[in-house]
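One structure is given here, and the rest of the page talks about it.
Coming up: chain A.
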Amino acid sequence: MTKIIRTCLLAAAILAISSPELSAQGTDLASQTLGRAYWHVFAAYAIGWILVLGWVISIARRLVSVEQAMKGN
Partner candidate 1 sequence: MDYFRVIWTVARKDLLIEMRTRERVAAMGSFVVLVGVLFNYSIDTAIVRPQEIAPGIIWMTIIFGGLLGMGRTFHLEEEDGAFSGVLQTPIPLDALYLGKTAANLVILSLVTVLIFIVFSVFFGLSFGSHPFVLLTVVFLALIGFVGLSTLFSAMSVRTTMGESLLPVLVFPLLIPMVIFGVSATSRLFAGRPVSEVTGSVRMLGAFAILSVAAGALLFRYVVEE
Partner candidate 2 sequence: MSQDRLRQTGVALAVLGTLGALLVLWMVFFWVPTERTMGIAQRIFYVHVPSAWIAFFAFGIVALCSAVYLWLKDERLDMAALAAAEGGMVFCTIMILTGPLWARVSWGTWWTWEPRLVLTLLLWFIYFSYFLVRNATENPEQGKRFAAVVGIIGVLDIPLIHISVTWMRSLHPEPVVLKPEGPSLDPEMLITLMVGLATATMLFLGLFLMRYTVECLKREVDQRQTGAQAAQGA
Partner candidate 3 sequence: MSGPAPFAVRETDFSGSPTPTLEARGLVREFAGFPAVDGVDFQLDAGRLLAVFGPNGAGKTTLLRILAGGLRPTRGQVLLDGNTVDVGDREWRRRIGVVSHQGFLYGRLTVAENLEFYGRLFGLSDLAERVPERLAAVGLEDRSRSVVRTLSRGMRQRLALARALLHDPEVVLLDEPYTGLDAHAAAILRDVLASLKDGRRTVVLVTHNLGQGLELADRVAIQVAGRFRWIDDRDRVEASTFEAFYRDVVEERA
């Protein structure tokens, strides 16, 4: 599971950094903050995905254990 997540994160990072937005930007803002800003945006969405995914996994695990208990009886 962690492998998949890691791969996804890497892929998304590459996509994000190579996005045309990055080069189109830089006129309005001091360019030295841009890389960091993208990193922050990326981290924010990663956090969102990971936490929701964590909740999904925890629900799924409880579901599996409950269903096993039901079969066991």
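Side notes on the structure shown:
Note that a contact is a pair of C-beta atoms (placed from the backbone, for glycine too) under 8 Å apart; a residue touches a chain by one contact, two chains touch by 3 or more; residues count from 1.
Regarding candidate selection, all candidates are chains of the complex that A comes from, given by their letters.
What you are looking at is a predicted structure, and each value in this text was computed from that prediction instead of being measured.
Put simply, of 1, 2 or 3, the chain that touches chain A in this complex is 2. Put simply, chain A touches candidate 2 in their complex at residues 12, 15-16, 19-21, 24-25, 28-29, 33-34, 36-38, 40-41, 43-45, 47-49, 51-52, 54-56, 59, 62-63, 66-67, 69-70, 73.
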